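One structure, as structure tokens, below. Some questions next.
Complex shown without one protein chain; remaining protein chains in place.
Up next is chain A:
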Amino acid sequence: MRVTVVTAIRNSLRAFNKIKPQSAMEWNSGENTAAVLLGRRNIAVQECPMPSLQPDGVLVEVISTGICGTDMHSYLSGGFGGQAITEPIVLGHESAGEVIAVGGMVTSHQVGDRVAIEPGLPCRRCRNCKDGRSNICLDLTYCGMPGSVGSLSRYFALPADMAPKIPASISWDEAGCIQPLAIGVQIGKRGDLRAHQNIAIFGCSPIGLITAAIARAYSASEIIASDNSPERVEFARTYLSPLTGKPIINHVFLSEPLSTSSVGNEERQTTSGPGASAGDNDADKAEVPIGDRKWEWAERLAAGYLREAGIDKESLDRVVETTGVEDCLMLSVALAKQGGTVLAVGLGPHQTAAIPTIALNSKEIDFKGIMHYTPSCFPDAIDLLARGVVDLEPLISVSFPLSQAQDAFEAVASGKYLKVLIKNQE
């Protein structure tokens, strides 16, 4: 029986002096293959070393990997966050596969287990990890980001506790969507999504649709959503709940950019009181920021959405913003009720956006950032799929073999597909 952690580590390190454990050496796997980002819009599928299995880890034969918007941005820009990559990097972070070897200390898994791969290696030692917020670990290594290795490869190794098991009832295709579903679970946690709420969602891409699916599974009352793509709006209208057989989202709006012209110029002239002078109008035009102009339209548009959706003003409890676009952020604040919550999920094209601060203040809105998922999210996501309360199959548009990884990324970049999968063993 293990006496101390130290002794245990020492013992297993002594026993484990090969890169491949016996079980892995017995079957002839050959080398590993991975889809590697070389530069802007340039992916090569090439041989690479087998990952080394740690005493507390599992070695996974990866079956499916979903591609997301963040991957696509890296692909198109050839880098991350504005910085070009300096060396080839293996992408991918939405994977699932089968365990083919387990490390010497592992008792939780065995060969043959179907697992999801939770990307992201938190340090487990910083204050944030110890607080249960490993998503904002101070020393995080995230799959497919510089300094780490992504999961777009045939084989992948990770700590056993980061590889939750998937029941046989979940297809490999759906399993490639567990990671975004886990993000949806985190949205539910941090946004406190619960029964009988009215919820608005901006963006009908997978994250927005998954948020809607989760909210519906959590018994939300009215869900409204918007997107600027007619195809996505059309799809969102037809995305059905496996529980009710009816559309998950009650109203989907096709959005247009907010106007920046002045609203109610005439209103101001007729309602101006004592002290107004002829010069006021010109001063107004010169000094009012564009953000303020857009805000005035946002308030009107939001009121229109609520009217059309039959939702009482002041009862829109939660807004989940998944686009990162300024107009949508403004509309989010406009829609939220007094005391409501706006979750800023979307990573937009810019670092900054105009936020209606006076509205945030006077409505006492909780405006929260949110990052990835916390440790309970993967198991919860798997449970939602296993129980059939969330159905991800409709979101999966097309899949490509790993050997055609570049085509897969081009497919995502085209914007024609919702969720693109790569089959790592093909």
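Annotations
We adopt the following convention: a contact is a pair of C-beta atoms (placed from the backbone, for glycine too) under 8 Å apart; a residue touches a chain by one contact, two chains touch by 3 or more; residues count from 1.
Simple rule for what comes next: contacts and distances are computed from a predicted model.
According to its UniProt record, the chain left out of view corresponds to "Sorbitol dehydrogenase" among "DNA primase large subunit", "Sorbitol dehydrogenase", "Protoheme IX farnesyltransferase, mitochondrial" or "Molecular chaperone MKKS".
Only one of A:Ser52, A:Ser169 or A:Ser376 touches the absent chain when the whole complex is considered: A:Ser376. Contact with the omitted chain, checked across A:Gly132, A:Pro167 or A:Gly310, is made by A:Gly132. The hidden chain makes contact, of the residues A:Asp56, A:Glu98, A:Asp227 or A:Asp327, with A:Asp56. Seen across the whole complex, the unshown chain contacts chain A at 1, 3-6, 9-10, 56, 124-127, 129-134, 159-161, 374-376.
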